[in-house]
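Left out: one protein chain. Kept in place: all the others.
For reference, chains read A and B in written order, and residue numbers begin at 1 within each chain.
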Amino acid sequence: MNSIVIWTIVILAGLGLVLAVVLFIIAESFKVEEDPRIEQIEKALPGANCGGCGYAGCHAFADTAVKAADLSAHFCPVGGNEVMKKVSAILGYAVVEKAPQVAVVRCNGTCAARPKVNVYDGVQSCRVKAALYSGDTLCAFGCLGCGDCVSACEFGALSMDPETGLPVVDESKCVACGKCVKACPKGLIELRAKGPRGMRVYVDCRNQDKGPAARKACANACIGCGICVKTCTHDAIVLENNIAYIDYSKCKLCRECEAMCPTGAIHGVNFPKELDREGIKARVAARKKEVSNE
Amino acid sequence: MSKITFAIGGVHPDDAKLARGCAIEVLPLPQTMYVSMAQHLGAPAKPIVAVGDKVKTGQVIAEPGGFISAFVHSPASGTVKSIAPRKDLAGNYMTHIEIAVEGDEWVEGVDMSDTLVIGIPEDRQLILDRIKACGVVGLGGATFPTHVKLNPAPGSKAECLILNGAECEPYLTSDFRIMLERTKEIVVGAAIMQKVLGGCRTVIGIEENKPEAIAAMRKAVSELPYNIEVISLKKKYPQGGEKQLIQAVMHREVGSGGLPISVGAVVQNVATSLAVYEAVQKNKPLITNTLTITGNCLPVEKQHNYLFRIGMPLSYIAEYAGGVPEGAGKIISGGPMMGRAIANLDAATVKGSSSLLYLTAESTKRGQESLCIRCGRCADACPMGLEPFLLNRLYKAGDVAALEENAAQDCIECGCCLYSCPAYIPLLDNVRQAKGMALGAIRARAAAKK
Partner (left out) sequence: MAYIVSPNPHIHAAVSTKRLMLDVIIALCPAAIVSFLYYGLGEIAIMAFSIASCVVLEWAITKYMLKKSSTTGDLSAIVTGMLLAMNLPPTCPLWVVFIGAVVSIAVAKMTFGGIGQNIFNPAITGRVFLLVSFPTFMTDWTVPAGFISNVDAFSGATLLGQVPILGALEADKLVSLQTFFHNIGGSAGEISAVALLAGWVYLLVRKVIKPWITLSIFATIAVIAGIFHMVDPAQYTGILFNLLTGGVILGACFMATDYVTSPMSTWGGVVFGVGIGFIVMMIRYFGSYPEGMSFAILLMNMAVPLINMKFHQRKFGRK
């Protein structure tokens, strides 16, 4: 009995040893010579293989980065500047810093604000729904609510709010990889600069209808009135196709446009203080008076 | 019973041709009409009128925007009120020319009489020019410009012209009615196209559930001096699919990505044939078509076949017919298998409009999706011999190469798979996307080669 046990152990251990040696030899003889920096870079990268950088994965990123002349075409949105500093150090290139970004869903057509005019009965996929028609509300530009962005996100940063029917971005989890941007058939999601302490102002709408039509479709829509453009003293807002857009690189976070917007389509987030709507309105009115007096 | 049909797949929905007994009535003109610039396959047409212009019925108001495109004509006389984006039946914006209707004063040179003109012009190019100038497009659903289809590329020769009178979609009766009421015009139209194509064999294929149309067509063919056959086809959906019809009549299969002319076939709908007759013999542009108002929640006495002017809002036609019925849960433009659900009833009719179909919510609401039981019914039903269950799975996995290998690009979107799935899996919804992915990969490769 004992000898059987011993023999079993001996044979199995011996077999394991032999196979290990064989595997080692094969691994060594078929080893592909690779730039050692590729492995170093890969180790520095987060290893999410999300493709947010525009390459097929972390290895492809490292592989192309080694061959590139500089790092202008390489930025890992997941790792951010921290990781890029390490990568730059490995390659000896200059550090290219980028402002951290976050995904912003530019639709505020909540179930309450945007009445449904028909019932969608197809597969729950924004892509299929968008190919079929403009959507179950009168707004042909807004969120379709099937959650393609949510399923595209590999970091669990997006979720559907059952009450509003809109996706919500969890800023602590979003790495700005841009997968959701590609997944949204309506082009509602934009990667915007996160802003100092997360503070940023943006137009929460993409509706290009003229004022009355936009208003009929959705109570929260941008009606293209242009008040924000006139208000902005930093030249940060443009109005095109009946829709305002705030250039985040020019925005100084004064929140005047937000206070002046008649439909509340402009949103400021992560500000420590609540918006002093009346105060700003008075300030803007005073400034206008001054201009007209001159 | 006719045995002539396509070889692979197909389904047998109840044909429900409820409005078959309703003679075609002419709709009066509304006050405003909206003419879409995207009424045909290919590039949208370009408006050539300006706001405030006076237009006459049949006057050209937009010209082709590309090689594959078509002329668009004013459906009534009046004033151009606006040229602006307007929502189509799916709620998407498209440029429409809005016309405030003031009357029905036609342009010069149109033969408005009812006399049948049998003599066909000798000049082939003249015929093609007239068809093009009158804005004729295929009225079987795809709205492909007819003058392009009738003028095959050099080197390819048409051996058989097939006139599609299958009308295999349930409920629809517009083709049936014109085959009964405009029989001889359709035959002359067929003879014109036969001449353009160089006098090839010409066949009119009609499904056997329309015996009156078959009899009328046979009689008309025997009375007119042309060499045209009438074939009775078995009732099976999608018999009217171009590839399926060619196989049924000619026993030839159009290869993947190929055009019918690659096997020597040209297929035209009977309604197109009528439009060709009016264009060539009467110089009358395509501004009217036939539309069926039907459905399973509409009493038969309220069902109609209407001759409508292209550009009338759907809501106007619905109101004229007595309003949307109480029990309607879904309104469809086209047949119940391939038609489009209407999201915006204010949309204007287009050249290809063929019906307003009202279905009850119970009869059209999709069942609760459950797990695939691998019964293979979708694969049995697919007239292209595809395996929708497999394509569905590959689509979800995002495997474009495997989709292409399994011929996702060959899907004709007929709906047989979803129609027959006992687990109510939204097969076609996903396979249509899969088809797009496979076609995208094929086109990208072709572009890279160039």
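Observations on the structure shown:
By our rule, a residue touches a chain if its C-beta (ideal position, glycine included) is under 8 Å from a C-beta of that chain, and two chains touch if they have at least 3 such contacts.
The structure presented is a predicted model; accordingly, all values stated were derived computationally and were not measured.
Touching the chain that is not shown, out of B:361, B:397 or B:444: B:361 (per the contact rule at the top).
Of the listed residues A:60, A:117, A:199 or A:253, the one in contact with the hidden chain in the full complex is A:117. Residue B:170 is the one among B:170, B:189, B:240 or B:285 that touches the chain missing from this view. Touching the chain that is not shown, out of B:150, B:338 or B:394: B:338 (per the contact rule at the top). The omitted chain makes contact with chain A at the following residues, 116-123, 128, 132-133, 136.
Where chain B meets the chain that is not shown, the touching residues are 8, 11, 13, 170, 243, 247, 253-256, 258, 324, 328-332, 336-343, 357, 359, 361, 363-367, 370-377, 379-380, 382-387, 389, 406-407, 410, 413-416, 418-420, 422-424, 426, 428-429, 432.
In this text, only the chains that are shown with their structure count from here on.
Within the complex, the chain B residues that touch chain A are 87, 90-93, 341, 343, 365-366, 426, 429-430, 432-433, 436.
Interface residues of chain A, counted against chain B in their complex, comprise 117-118, 121-123, 125, 127-128, 131-136, 138, 140.
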